[in-house]
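What you see is the complex with one protein chain gone and the rest in place.
And now, subunit A:
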Amino acid sequence: MPSISHLTEEFFRTLPFFWKPLLLTFELTVASVIVGSIIGLFVALLKVSKFKLGQIIANVYIMVIRGTPLIVQIFVLYFGFYKMIDLGQFWSAALALAIHSGAYIAEIFRGSIQSIDKGQMEAGLSLGMSSSQTMRRIILPQAMKRSIPPLGNQFILSLKESSLAAFIAMDELFSLARRLSAETFDEMTYFLIVALYYLVIVMIFTYVVHRMEKRLAKGDV
C-alpha cells in the first residue's frame, strides 16, 4: 500500500497529464448519453406502440444488450464502426457506449411513459387529438420530466463504464492510469489516483442530480 504522502506527491505530479484524459472521458460520456437517449427514446416508443414488429425489434435489442458483457459489446461495436464504416476512433467508441446505454435508457423512458396516468391519453383522444399527437404533446413532456433523475444515474453509470474504452486504445482517464502504472510498476498509486478522479466526478454529479430531483419534486402536482 503506497503511503499517503507518496500518493499526494504523485497526485500533484501527474495532475497536468490528467487534464486531457479527463476531458475525453467527459466527452465520451456526454456523447454516449446524448446518442443513447435518442436511441432510448426511439426504442421506448417502439415498445409502447401497437406495432408488433417494432416491439419485437425493441425487445431483442434490449435482451442482447442486457445479456452480453459490456466489454464484448464494445469490442464488437467498436471494431464494427471503426473498421467497417470508418467512423474514426472517438465516434466508434462513443457509439458503442451509446448503443449499450440506449437499452437501459429505453427502459427508463418506457417506465416513465407508462407511469403517466392513463387518463392523460384518454383526455387527449377524447378531445380529438390523435394518439401520436397526444404522445408528443401531453405524455412525453411529462414522462421526460420524470426521466431526469434516472437519466442522471445512467449518466453516472456511463461515466464509469467509459473506462472500458481504455481497452480500445482511447486515451481517457483509465487508460492514462494504466500507462502510468506500466511505466513505473507502481500500479496501486495510479489506480488509486484514477479512482479518486472518478469518485469526485461522480460525487459532484450525484449532488447535481439530487438537487434537480428536489427541484422537480417541488414543481410536481
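In the analysis below, a contact is a pair of C-beta atoms (placed from the backbone, for glycine too) under 8 Å apart; a residue touches a chain by one contact, two chains touch by 3 or more; residues count from 1.
Note that contacts and distances are computed from a predicted model.
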- Note on the structure: Record lookup, UniProt, unshown chain, options "Phenylacetate-CoA oxygenase subunit PaaA", "Carbon-monoxide dehydrogenase medium subunit", "Polar amino acid ABC transporter ATP-binding protein" or "Tryptophan halogenase" -> protein name "Polar amino acid ABC transporter ATP-binding protein"
- Note on the structure: Given A:66, A:137 or A:210, the residue that touches the chain left out of view is A:137
- Note on the structure: Which of A:34, A:56, A:76 or A:123 touches the missing chain? It is A:123
- Touching the unshown chain, subunit A contributes residues 117, 119-120, 122-130, 133, 137-138, 141-142, 145, 221
